[in-house]
Every structure is written in structure tokens, then in C-alpha cells.
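A single protein chain has been removed from this complex, and every other one stays in its place.
All chains are identified by letter, namely A, B and C, in their written order; residue positions are counted from 1 within each chain.
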Amino acid sequence: MSGAATVNGNHGASQQDDVPLWQFVKQSEFRLPSPVLDVRSIQLGLRGFVRGLLGNRRESESPLEAGADLLALDDARLARLVPSPEWSAVAQALSDHLQPWIEQQNTHKPVLFLVGAPYGGRLETLQALAQSDPFLHVRAPDWRAIVGCDHRWFKSWPRGTGVWVLTQLEKTCLRRPDGLDLVRELLARALSGELGRGIIGCDSWAWAFLRHVWAGRPAFSETVQAFDHARLARLLAPPDEQHRRHHFRQADNGVFVLSPPRSADSLRSSTGFLERLAAYSRGNPGVAAAIWRTALQLLPETGVEPAISETDRRKLDTVWVKPWERVVRPELPADAGMMEAVTLHALLLHDGLPVARLAEMLPRARAQISETLLYLAEAGLVRHCEDDSWRVTAIGYPVVRSFLRVNDYLIDQL
Amino acid sequence: MSGAATVNGNHGASQQDDVPLWQFVKQSEFRLPSPVLDVRSIQLGLRGFVRGLLGNRRESESPLEAGADLLALDDARLARLVPSPEWSAVAQALSDHLQPWIEQQNTHKPVLFLVGAPYGGRLETLQALAQSDPFLHVRAPDWRAIVGCDHRWFKSWPRGTGVWVLTQLEKTCLRRPDGLDLVRELLARALSGELGRGIIGCDSWAWAFLRHVWAGRPAFSETVQAFDHARLARLLAPPDEQHRRHHFRQADNGVFVLSPPRSADSLRSSTGFLERLAAYSRGNPGVAAAIWRTALQLLPETGVEPAISETDRRKLDTVWVKPWERVVRPELPADAGMMEAVTLHALLLHDGLPVARLAEMLPRARAQISETLLYLAEAGLVRHCEDDSWRVTAIGYPVVRSFLRVNDYLIDQL
Amino acid sequence: MDSAERVVSIFRDVSGIAVVQIVAIVVIAWVALLVDQRVLPLLAHRLPARFRLHVLAAIPVVRLLVMIVAAVLVLQRLVDPTLENMVALLGVIGIGLGFALKDYAGSLIAGTVSLYENPYRPGDWISIEGTYGEVKSINLRTVSILTPDDTLVTIPHNTLWNSPVFNSNAGTTNLQCVASFFLKPEHDGQAVRQRLRDVALSSPLVKLSQPVTVVAVETRWGTHYRIRCYPVDPAQQFAFITDLSERGRAALMALGVQFALAAAVAER
Partner (left out) sequence: MDSAERVVSIFRDVSGIAVVQIVAIVVIAWVALLVDQRVLPLLAHRLPARFRLHVLAAIPVVRLLVMIVAAVLVLQRLVDPTLENMVALLGVIGIGLGFALKDYAGSLIAGTVSLYENPYRPGDWISIEGTYGEVKSINLRTVSILTPDDTLVTIPHNTLWNSPVFNSNAGTTNLQCVASFFLKPEHDGQAVRQRLRDVALSSPLVKLSQPVTVVAVETRWGTHYRIRCYPVDPAQQFAFITDLSERGRAALMALGVQFALAAAVAER
């Protein structure tokens, strides 16, 4: 378990680096990507400021024709260009990382916790892991079982020689006076070794809250290491299609944002975009990918033109990335106050909740909570999922987190 | 009973000294090994400090090749090199020591107490004693009998002409409001002579606590005398194997830590290691042996080499002892507070407890107690034993004791 | 020239004093004061409510101005306005003022001391002599407290010298709130304590970075439980206590414990 396990499973052939793409580390070894405050970005910012004052636009630098309208990509294109990671490979990496613990029959570590921020890939990895062989999947309890502290849930615990996997510890508690007994009982049984050896996945927000419920320390918790800009570049690079290779260039100056694979046709390959993306998303791969998606644009394909030149061809295969300053990120409404804060906090602590559950937790009427949710959805901060629960959006997560932080609410550690 | 009985039962032929190896004395005659503050260690410390300032390492003194990797010993080797004492011989010594009391039909001393610190050998000696002939073994009561103050336990008292032996008085009480009646009843009956003549063994921590429950004075209590460095040297010396004689030399300067038996090939035979070990372990043989085990190292055996020189042969037979400063001893985590203190204190008072019993004693939930235990186990201070109870480790005992002492908890007298 | 002669020499010669002028000044001032005292209030009551308060507030200011102008005009006619004379006159007035301003100066100094000692800062919730509220501003002579009843209390800094100041958050945003519960003694204490802890932990307004503690003490009329915890924002302290009490009562009723009620005797 020392060091970090690796997976390079995004697509077959890619840059082989020393640093693995998905790193699993102890929570105490989690390191945020460094904030972007280098000389170059200050330089760029100053130049932009002076230009803004002088009023001259820098069309000259832009590789696009003036007035060329860039279009956002449709979902099918996006799915091809920004594929989601292959979770089974990530799960394999996690399994390799945990191998020493699985083999060593160490009785004083009956369970391991895998803590991860929302959209950080922790849930998908564990779901894939629970499907693979020596692992047994534990179903989350119904909310009625949580409120009633129904011990029958433990009766249905998977028996066998394997290691059980509970993917979502946050779904075993509800933040209400009668909703914390079950998780306490679960932790008591799991830590005493009564349930056998297992892996417990937990959202970082629920983890921060449960540490107060349970007074626990992050002794046995592992986490996914934050993605810095170099690893983000590998994560976001699309797989090569049959004959087309995509170039990702920044729309205002043509610089390659992801370095063009296997070619050296540009010396400038970094614009600071990925550094800022990594810092803004706190190295969270799901959040970074969601913002990346909104930043991509294409030239409109002007019908079927047979005699298309090679340069144009390349231009069409080029995906234009909005400059970081122009990437639209949601913002908290200016009048957001206590009600918005407690609603968002409750959603994060439980990794999504239906309105009926929210209404039992917050000291407000259900109509007011619904109204707040719609208001926040309007601002792009929450969305209504298929399972009838409301969740904070990936793209809105960074701003929600910093809003809760400045308002002194309990925030996660990742 | 005047003076002290002796046993030299570690192994057949060894140094015959005036001082016996296992001494049994009245508790009032218990003497700690003198703390190490001699001129020599100050001298050594100063020399090391000056060398540290000047920056020159003293590789020259080390008898090992630079960069030679020393390995920790495996369990089989350890068992051969640091064997546990022969308890039957110690029990015989105790029996001899008690002979005057056994023979003299003194009615105003119906029972004797043998008090000993954890790992001090008191329990093993009494267990061996209870197996030998004129002694009858008393079984400890079930915890339900303690809580219910079940008098049927006295019904099952061994009858006969012999002297009964209750090995663990600490297992007849639980520190809860309903857990002290049985031990009070037991002491009342035993001291009135109702139960006949007997020997009661008691852990020193439980003894300190029971003195408050019972308001007793240490009138009839005997104990094992603390081991000073000279007796520790005899205790830790391994038995001679057929043709190999082991030398124990300090890794940094080659000085013999245990003086080489029947040879005078080194004038320097003391490094202060044993003095420090005796002082640190408060003369507790179990604790000293546990620390001694972690201090031993061997050169790796480089396969089967036929043409091995005599010097190399001797080097291989030499066990290298880490310098005292480099012996890894567990430490209390820096954030250890009230919860850790009460947990450790309860474990010491009862000489080990299962989690379920602990949870009934401490004002915290079971999950939190489990977590605290795992946290302390991670630090090497407690361990989970085969009988499902948690105990303070031998190697962690000194630091736990001093932690409880500085935090004003009730500590033992030994 | 000794001091008595000098005091006399300040005044002009009697021949120089324009008695008629002085009398006229006094009479005009008296009429102006009369108008100020009688006419302005009448006027105020005819004006809409918005202006009324401003007009009423102007009355004492106008009175003070009239008096000062009259006094200066009279003095000008009595005293020769050389620099020496003015200085001496101001000195005499200064000593008189000094005595009169003793309390004012004391408050000013207390205000300065309060800036150094920081027993209250704007934004703190403090209690002085039984008045609890948020410090709105620290003025030269006084501290202004807004009570939960939305009453602005102006307390002179003077009180600092002899009264204790209770500061609930002391410059931080950590303000402890206490919710109390009174139960009949026959109940499972551990279960109640755990449940009350959960009540605090599950309040959406609780600040979890601060500790949550539940303490109990046996009283003559039952067991008194207290939840001690901190709201996220000190301004929400009353909403927070309300929320705790509400959840706590519901949770205790669900546990089936009985509340103890003291037979109260009204004091007033």
C-alpha cells in the first residue's frame, strides 16, 4: 500500500509517464494542484488589461477569420471527444493498490475507507470494483431502514470469503436526529471486525460530517489523488479515431491547449488553461471534464463541400477551446443567503436528496425548499436527477464549495 | 519469609551470583532500578553533541562495513535467542518463598496477595504454581456473575487441604456501579478466613483501584522485585546452543551489550544499554524483553557460502543490538486526549477488556471506542488478543503509564 | 501688574460699554428662543410624519446656536478683543468647562481604553448591566447596542470602570447557544444524551467546526439537560435555539421520556 497504485486506462496508446493517471493515496498525502500565480499569467493578464484600456482588439493573433461563429458541440460529438474514463481499469488499479492489505490478514484494520469528492470518480470506481471477482457488493439501505435503525440490514450482509464493498456510506445516514443511529451501528460493527473485511466508499462531505458524528480520525482513509494539469491533459485527450486526429487550440491565439499527439508542429503548447482548470476544479476529474466540455467549440460545417483544402480540413478537425476568462461558469445569485446555503449543504452532505427528505431536514416549508431548488437550478448549480433526487452540478460544484466555505459551513477536506 | 527467595531457573548453567534472578519481596521493599544519569552517559552524550556540531560521523568506530544492511530477526530466531522464562521454576521459587507462611498455621493471615505490574510475570508464575501439587486453582467468574454479584461462585470454591490460588483478582470486578460488589464480597470472605488459606494474584493497576474500593492497605502483599541491569543481563542471555555461541554487540560501536560468557576477549562490556533498558522498563521483565526483541538485528546471511572465514562466522553469530537512541519505541499520538486516556486506563485496570465491556464503562458510543482502539493499535500501544479482548502492548506499556501519570489518572505503585 | 488688576483690565471702560446694544441683543435672543420653543413644535405637528422628527430634532440645536451667538455678541461689547484678553478669558472658561466636562472626559478616556482592551468590538454580542445585544458602533463617548428587540441602547463607556462586560463571541463568529430541556428523572440518560447530541449535529445551522456538548445536572424538579453548540452565523442565534428546541422536543417525545414542569409563580 506504500506509494501509489497506477492505472493508465483511459485509452490504449498514450503518453507513458512516470506519474500514473489515477493515483490512490492515503488521505494525508492528498495534494491540491498548485494555484496559478506564475509570472506568465500575470504578464498575460497585464497585457490584456492594457489592451482593454487602449481598446484595440487582438484579432491579429486569432487564427480564425473575423466574425467566424463558433458553435458549441452537440452531445454525440462531446461523447466522442471527451469520453468518460474506463472505470473497470480504474477499479483494477484500485484493486492492485489494495492488494497488500487484502493479502495481509491484519486484524486491526478490518475496513478501509475510500473517500472522494463529488464527481471525483470514487463512486464509479467502487461500483466497478464491486462487480469484479473477489469483491462482494453491499446494497445501501432504504431510507426507512435508516430512520428506524433497522438491524435487518446487517442480516443481509454478503457472506463469503471475499472483501465486501459498500460504495456509498453517505447513503446510510440522514442528517436528522433519528437518522444517525444506523451509521453509528454500522461503523461500530465494521471497525470491530464483526462484519469481516471490507471497503467503505464515502463522499468527502459526508466523511467530514460523519467524523463529528463518530469522532473518527482519517487514519484508514484512502483517496484519489488530485489531477494536476499534466494528468488532466492525459485524462482529457480523446482517443485517436480512424483517420482524424483532433487538435485542441485556444480560440483567441491558436495555441495548442492539449499538446498535439505525435507531432511537433507547434512550439507553444501550453496556454495556462489546463493549470487554471486544475486549480479551479481542485484536481477533481469530473468537475474538470464538465468545465472542459463547456469550453469546447467548433467551426460550423458549411454543408458538403467536396473540394475542401487540407488547411480547411485541419481547421474542421480542430476543436477550439474558449480562453479561460470566457468559459462560462455558474455563479451564486447575489442574494443567496442562509436558505440557499443550508439547502446546498444538505445536498452535498447526502450526495443528492429528494425534496421530501430535504423538507424533513430543513426548518422550512416544502414549498419554500422547492422554490429555492428551482432558483438554484436556474443558476445552473443544482439539477434534478432521474432518481428524483436533486444534486449539485459538476460545473457548479467549485463555486458552491467556496460559497459554503466563506459562510463557515462545514466543508470537505479534499 | 525474611529476606528474599531465589530462583535461577532461566537455563541450567549460568552465572551464579549472590543476587537471585527472580526475587519475591514485600511490596514495601520494591525498589526501582536507578535512573541512568551516570558520568559516562553524560560524557558520551557530550562527545556525540560535539561530533554532531563538527559534522563528522564516527563510522570508524562501527565494526560493520559501511552500508551493511541489518535485518530484524524473524519470530523463530527471536524465540531461540530470547526465550521466555521457565515459569515452573519461577513458581517453585515462589513456593519456596511462601513456605514459612504455608507451614505456619497463622490464622491472622488467611490470604496473601501477589501484586505485579502487567507483563511482570506474576500471572504466568501463579498459573504455574496453581498447577503444582499442594495448590488448588480457582477459576475466575464470568462477567455476568460479576455484574449480578452471583454468590454461586463461592459455592464452587475448591475444597481440600491445600492452599487455593486465585490468579487474577482483576478479573473479579468491573469498573461500573454494579461491578464492584462481588470483589468486595470476595475480599470480605477471604480476609475473614472463611474460604481457607489462599494466594490472590492481582495486577498492580487493579490493586491500586481496589484499594479505593475496599479501603485496604498493602499489608500482606508480595511482589516480584524489579530487574536491575545485572539481572536483566542474566534474564536476557540466551541458552548456549550446541556449537554456536551468540554475541550481542552494539551496532554503532561494537561493544558487547551482554558480557560474552566464559571469555574475556573484550574489556569493554557495558554500553549503558541495559541500564537504560532497566530504567525505562521500570525493571519489568516482560516489557524489557519486548523492547530487547525489537532492538536485535542480524547481518543478512548471504546464501550458503562454504569457505566462510572464522571472522565471518563470528560475525554471523553476532547479534547486533541497536543503540538505545535508535530503538523504536511507540509514542502516544500528539492529539491523544481524554478519550485515549480513559480507554487505556480502563484496559490497564482490567488487564484487557473486549469492546462490548468497554462500551458499558466509558461515556461514549461503541463506534467511537472501536475507532479509538484501532487508532491506538495503529500507534502500537494496544493489540487485539485471541480472547477478543484488547490489551496494552508490552512495548507500549511504559509510555502509556507515563501518559496516564502526567494526566493525573490513578497509576499503579510498581 | 498683579492678577486682580489684570482681570479688571480685560473689561473695557464703562464708557465704552454699549448698554443699549446689549439689552437689545438679549431681548432679540429671548424672542428667538420663544419662537423656537413654541412655534416649531406647532409647525412640526402640522407636517407629515417624515419631516416631523427632523423639525423636532432641530429645536435644541437652534436654541444652542441662538445662545452662543448672543453670548458672543455680548462679550464682544464687554471685552476688548485683544489677543491677550481673549486668551485669559478662554483660560477662565476652560477651567469651568473642565469641571463640567469631567464625566465626558471620563467617558472619552474609557472609550480610548476600550479600543485598547477590546472588551467589545462592533459585531460582538455583549451584555452590559443586563442589556444584551449586538454592538453596532463604538462612538467617542458611548457604545451603541442593538438588542434582539430592535432597541438601540446607548451606553456610556464609563460603565466599563465598574461593571463586568459579558462578550459572547469576543471578536470571533463563534457564539455559543444553549438549548435547555427539563425531564423527569426516570429515563435512560445515555440514550437521551446521545439523541440530544444528534439533534445538535443534525441542525442545518450548527457550526460543526466548534464542539457540540450535552451536559446534564440533577435538580430538585428534574434533570436539566443543556445542549451547548454554535450557530454558523451569530445573527441566527435565536433561530438556531428555536430549531434546537423544536427538534429536541420532537426527538425526546419519540424516545418516550417525560418532561418535568415546574409550577411557576408569576413575579410580576
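Just so it is clear, a contact is a pair of C-beta atoms (placed from the backbone, for glycine too) under 8 Å apart; a residue touches a chain by one contact, two chains touch by 3 or more.
Computed from a predicted structure; not experimentally measured.
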| item | value |
| --- | --- |
| Identified contact with the non-displayed chain, of B:108, B:144 or B:212 | B:212 |
| Footprint left on chain B by the chain that the document does not show | 175-181, 208-209, 212-213, 338, 341-342, 345-346, 361-363, 407-410 |
| Chain C residues that touch the omitted chain in the full complex | 3, 6, 83-84, 87-88, 91, 98, 102, 105-106, 108-113, 115, 117-119, 121-124, 127, 137-140, 160-168, 170-176, 178, 184-190, 193, 213-223, 228, 230, 233, 260, 262-265 |
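We take it that only the chains that are shown with their structure count from here on.
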| item | value |
| --- | --- |
| Pair of chains joined by the greatest number of C-beta pairs in contact | A-C |
| Interchain centroid distance [CA atoms averaged], chain A/chain B, Å | 53 |
| Euclidean distance of C-alpha centroids - chain B vs chain C, Å | 68 |
| Shared interface positions of chain C, touching two or more other chains | none |
| Of all residues in chain B, the ones touching two or more other chains | 365 |
